[in-house]
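What you see is the complex with one protein chain gone and the rest in place.
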Amino acid sequence: MVDIDLHSAHRQLGATNPLIQCITNTVVQQFSANVLLAVGAAPAMLDHEADAAQFTQIASGLLVNFGTATSHQFLAADAAIEAATAHSTPWVLDPVSIGAADFRTTRIRRAARCHPTAIRGNASEIAALAGFGLGGRGVDSTDEVEAVLPAAVHLAATTGAIVAVSGPVDAIVAQIDGVDHVVRIEGGHALMPLVIGTGCSLGAVTAAYLASPPTTPGSSADPSADLATTSASQSANPAITAAKLTAVVAAHAHFAVAGAQAAEHAQGPGSYSVAFLDALHALTADQLAQARIEIGTFESSAA
Amino acid sequence: MVDIDLHSAHRQLGATNPLIQCITNTVVQQFSANVLLAVGAAPAMLDHEADAAQFTQIASGLLVNFGTATSHQFLAADAAIEAATAHSTPWVLDPVSIGAADFRTTRIRRAARCHPTAIRGNASEIAALAGFGLGGRGVDSTDEVEAVLPAAVHLAATTGAIVAVSGPVDAIVAQIDGVDHVVRIEGGHALMPLVIGTGCSLGAVTAAYLASPPTTPGSSADPSADLATTSASQSANPAITAAKLTAVVAAHAHFAVAGAQAAEHAQGPGSYSVAFLDALHALTADQLAQARIEIGTFESSAA
Partner (left out) sequence: MVDIDLHSAHRQLGATNPLIQCITNTVVQQFSANVLLAVGAAPAMLDHEADAAQFTQIASGLLVNFGTATSHQFLAADAAIEAATAHSTPWVLDPVSIGAADFRTTRIRRAARCHPTAIRGNASEIAALAGFGLGGRGVDSTDEVEAVLPAAVHLAATTGAIVAVSGPVDAIVAQIDGVDHVVRIEGGHALMPLVIGTGCSLGAVTAAYLASPPTTPGSSADPSADLATTSASQSANPAITAAKLTAVVAAHAHFAVAGAQAAEHAQGPGSYSVAFLDALHALTADQLAQARIEIGTFESSAA
């Protein structure tokens, strides 16, 4: 069974202070930046088509989210994704708004074929990206996490990405040594979906954890190169994929634990949002390591 | 006298969870999304010229606000307004920034001629749009609500829209059966104008209430079609206009009551903003029904 060392992941993020470039929607830019600062990363939102990719060369991680993308931002993302790939920089695709309209659906599918390190979305979005559903109405989700697991497994297999499905219980899917691993993370709170950007900023934090990987047994001297490796032959290295999986799980566990803690100080979605940023920042490695996670494998009912 | 059933309006909004497309300024996107979530609606901010209108076809309501519009966003709004009209989807125009510069004033006037279901602005903006004033300096208002009532009545008559003027006491104007009805709503707090987006997000909530209409006596089986009806002959149906008026009043009453409640937990504009989101979310139908509203008619002093 794969080993998930959340303690080490948290320590690495704090020690690394990774610079995360977010090419993301304008609705959540402020919240995502505050979330990245709260967890110990440094945000940068440069998304000009002329220089986004040059910036990617100095970034430690990249998030791509087309929620309010302009044509300029689509072009910037194309270039940034190429630069991330060329520099082995991990990057995360958030397929928010897939299915909402043809043009953006086409663009999101195109990005998914460019070897993202991880894909994070809600159940509707993951199903739509995998070709198993119609997509959501924007940011909310009309499918259930467990119901879309086959879609997530299919998406992981076809893209080579770690696939994360957000919901009351998150599910993270990774193919390691031909086995479909599924890690479930419980936590958060019912108020969380009432704060805009809690999903989108989780994609940014996923990029931050991927950008500050722990050194794993069996990996080479440069852990960041390992993590970003995306070609089929290299991703077959189980240690590399396990390190990536740990990073994605750590990001979701960070949100799950802080999201539950925040509810203790909230009278509604406004105060919840404030308490959530406080809790993200205060979270210790020990608290993270106590996240309620369950590690298992996916057994296709069709098999 | 027109009947305003706020209790029913609140219940409908909660039951409908309408998807509201906001083509709005980037300053207030986050706050508007959080406000929509707090009152029980689902926000989506797609504003790409290539696909905004396709999304409008699945949205239940539309807000158009050109506060920081790019040329792309102007084009997106043109297409979305056409789609909303074709699908009888209610839409709200916020004329923020009218009078600030010629180009945007031209575009705002053009949108106002496209049969918005409602127009919401502060006193300066409504006066400027009606051709009775010079517009504001951006988001603040230099005219008084009562002083611009003739302008609001004129604007309602020429556009066929419900016209809402925001201020310490809001005034909502609707022409029903040839009579100019004026509903005044008292509430809110002096801190409210110190939180950016409290006006702009009210436009979004107005669209949300218009998108989830109560079934009214005398209306047809499809209440949403009723509400969105904009042609002169159809808007002459008193029941339709009364339902629209109720929706616009409910949105303003929701803000007025929650805005007053929020002040009890505020030490300044920062904490007021947080408490306001909490209060918007906690507001019950009973509390909404106790809003301080006054229903009357407009008597022109010139008559």
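In this document, chain identifiers A and B correspond to the written order of the chains, with residue numbering beginning at 1 in each.
Just so we're on the same page, a residue touches a chain if its C-beta (ideal position, glycine included) is under 8 Å from a C-beta of that chain, and two chains touch if they have at least 3 such contacts.
Only a predicted model underlies this, so the values are computations on that prediction, with no experimental measurement involved.
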Given B:93, B:195 or B:293, the residue that touches the chain left out of view is B:195
Selected residue (touches chain absent from view) among B:13, B:28, B:112 or B:262: B:28
Using the touch rule from the top, list residues of chain B that touch the missing partner. 25-28, 30-31, 67-71, 97, 100-104, 137-140, 193-197, 267-271, 273-274
Could I get the residues of chain A that touch the absent chain, sorted low to high? 19, 26, 29-30, 33-34, 37-38, 42-48, 50-52, 54-55, 58, 70, 72, 265, 273-282
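Note that only the chains that are shown with their structure count from here on.
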Express in whole angstrom the distance between the two chain centres, defined as the mean CA positions of chain A and chain B. 36
